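All protein chains of the complex are present and in place, except for one that has been dropped.
Letters A and B mark the chains as written, and numbering starts fresh at 1 in each.
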Amino acid sequence: MRKSTVSLRAGLVAAAAFSLCAAAPASAQQKVKIGFITTLSGPQGVIGNDMRQSVEMALDHLGRKIGGLDVEIIYGDDQVKPDVGKQVAEEMLKKHQVNFVSGIIWSNVMLAVAPTVTGAGTFMIGTNAGPNQLAGDQCNELFFTTSWQNDQTPEAMGKYMQDAGLQDVYVMAPNYAAGKDMVTGFKRYFKGKIVDEVYTRLGQTDYQAELSQLRSKNPKAVFVFLPGGMGIQFLKQYSEAGLRGQFPLYSVYTVDELSIPAVKHAALGQLETRYWSQDLKNEANVKFVGDYKKKHGRPPSFYGAQSYDGMMLIDSAVRAVKGNLSDKKGMTAAMRKADFKSTRGKFTYNNNHFPIQNFYLLKTVAGAAPGSDPVMEIQKAVFTNHKDSYGKDCKMKW
Amino acid sequence: MITTRNWILVAILLLLGAVPAAAAYFEQPFYLDLLRRVMIFAIAAVSLNLILGYGGMVSFGHAAYLGIGGYAVGILAHHGIHSGWLQWGLAIGASALVALAIGAISVRTSGIYFIMITLAFTQMLYYLGISIEEYGGDDGMRVPVRSQFSGLVDLNDGTQFYFLVLGILAASLFLVHRLVNSRFGMVLQAIRSNEARTRAIGFSPYPYRLATFVISGAMCGLAGALLVNHTAYLTPEFMNWTRSGELMFMVILGGIATSAGPLLGAAVLLLLEDVLQGWSLLPREAVRDHWQLYLGIFLVLVVLFARRGLAGLLPGKNE
Partner (left out) sequence: MNYILIAEQTLNGLQLGVMLFLLAAGLTLVFGIMNLVNLAHGALYMVGAYLTTWFYQATGSYLLAVVLGLAGTLAVGIVTELVALRTLYERDHLDQVLATFGLILIFNELIAIVWGRAALYSTIPDYLSGHVQLTDSLRYPLYRLVIIGVGLAVAVLLWFTVSRTRIGMLIRAGASNRAMVAALGVNIRLLYTIVFGVGAALAGLAGLLSGPIYAVQPGMGELILIQVFVVIVIGGIGSIRGAFAGALIVGMVDTMGRAFLKPTLATVLSPTAAETAGPALASMLIYLLMAAVLAFRPEGLFPSRGS
């Protein structure tokens, strides 16, 4: 017994020491190192997986080179925890010495990671989370995002429903920061009558009680924000309760290419607003969506499109400074030009490094081939060149 | 009394003390941060071991004190008060008060009921934290300025912060060691062993349990203050029941009612997570994405074959 435990401990110590030495400092060769942080474990790993596959596709399209230099991509798992995300970021910065950190799905993780990265003088290229603090007074020269500011998407839905003259809207979101932000953004443009504003428990699975309340209020329309598993559950139950035909359902971040396979026809007719859609017709998107469908058997989600663009943005910056990775000011200037073929088409950056872009109304319609999953398609543009509402709080001017 | 086990523990602490120099020599500053995080959770695990291991009170709500300590620092910093003395003092004091309140009710129960009631309280605090918008709600709050100690220690210096944490860890281990081996500690362990008999000799369990609960909560509150300084970020998620579960696992994995247990448990659990995700010996995808599978297998194997936890594997007599 004694012998085996001593050798076990010795083995562990040796392994630890070996891994300490084995991680060599950055090699002398010119290489671009990118750290990509997302969620790869747990149920939300679905999103992270889509992002990773899109990043890989982008790198393949670029011939595994960023700005002409060889690229090394390191993926990290934040486990949906801000402190783990921060630790992963620090590992990428200090151990792997990456030139760019990218990714991040969740706002609270982004708020912990972004200052760490920019504080270390490294670029943070966000590809999903868009908390208003980073769009306002915490904006930074080294922080860019290829997604959107959180409020913009519900603002677009609010505008659409306002223009459509809808009244008596029933609003529902989970009771946490993002949920409240979505409703705030919605109400910024929707000025009609709201019959009830309901906040559900985060992670709630059963919505029967809320659905009964909803029916009793008899609204003319329903607006919800229920991301991830919550959306899948709500949609199934909404459909099962027979409310689909009764009350038109509008949402943001509730139905997307990742959740449709789980709900199928329960999503038909669903209206959402988004800055991008898989059927958007521009050169980059047609190539991206086409190749993605061929390789993975289904269209990519917007998380993927944003991550793809993130790689393209980095590529354009490195190309502009001709591979001189220490010219951070030059890369900032290049990124500000947004001079790359984005999957959303041409766009420009606001002073806070958030995109100024169009927002569209999407509808979930039946798939082309019989028996295939429904797809989301653009119906019309709601906003053209829409700016976020926090740019004025950002002190950067250029 | 210095046993073999205690010498090993001292040796581990000395090894930890050598890390900053080693990290600088090998140019791997990341490991300083990683081990600092491990030590902070070790302090929390030491505090939990006091009530769980020695006191026999299985608290599923211990992460609440990490949160309270953290919020004490965060809220004061938010309002412009950066004095470490005030912040950490409040962290310890508030945690002790809350532990007193929760303990007064919970300590009367035992067994599964104690587990559930501590769980209930922590969930309530968690939902409370989510709904308070002023301090970030669910998004959490950045704490960009670290606690200041009027020039004595600069927390912005990674090495100084590291040694401060190491010092607090050593102090906690020493405090628990003295407490457990004192008359007070003897009664506590007797209560855990056989409550009826302890009562029969004239000791009332309630005040002993409550006092231990409060001390444990206060110590964990200090760990919370350290954690917030380390991550420079604060979120109610620190108080989630799954975090409490992680603390419990560290203590049980390490070996309950042992001196080295909490530190070993925290180190192995957190380092294993890091190692499994970065292991370059196996194809990345297979290991990294499903690292929880290997962690699960590891936990089951430890329970089945290492009956007294990891500390039980160390040479020396079982305490």
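FYI, a residue touches a chain if its C-beta (ideal position, glycine included) is under 8 Å from a C-beta of that chain, and two chains touch if they have at least 3 such contacts.
Not measured: the values here are computed from a predicted model.
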Exercise. Shown chains touched by the missing chain?
Worked result: A, B
For this session: Specify the residue from the set B:Trp7, B:Tyr113, B:Phe174 or B:Tyr206 that touches the hidden chain.
Result: B:Tyr113
Problem set entry | Of B:Leu16, B:Val73, B:Ile256 or B:Ala311, the one touching the omitted chain in the full complex | B:Ile256
Exercise. So which of B:Thr3, B:Ser131, B:Asn181 or B:Ser204 would be touching the chain we can't see?
Worked result: B:Ser131
Seminar exercise, completed: subunit B residues touching the chain left out here are 52, 58, 105, 108-109, 111-113, 116-117, 119-121, 123-124, 127-128, 130-131, 133, 241, 245, 248-249, 252-253, 256, 290, 292-293, 295-300, 302-304, 307
Exercise. Which subunit A residues touch the hidden chain?
Worked result: 42-46, 49, 175, 197-201, 203, 205-206, 208-210, 212-213, 216, 229, 232-233, 236-237, 240-242, 258-259, 261-264
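Quick note on the criterion: only the chains that are shown with their structure count from here on.
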Exercise. If you average the CA atoms of subunit A and of subunit B, how many Å lie between those two points?
Worked result: 34
Problem set entry | Residues on subunit A engaged by subunit B in the complex (per definition of touch) | 2, 5-6, 8-9, 16, 19-21, 23, 25, 40-41, 45, 75-77, 81-83, 86-87, 90-91, 93-95, 107-108, 111-112, 115-116, 131, 133, 138, 175-178, 180, 202
Seminar exercise, completed: Given the complex, residues on subunit B that touch subunit A span 22, 26-31, 33-34, 37, 130-131, 133, 136-140, 142, 144, 227, 231-233, 235, 237-238, 271, 274-275, 277-278, 284, 288-292, 313-315
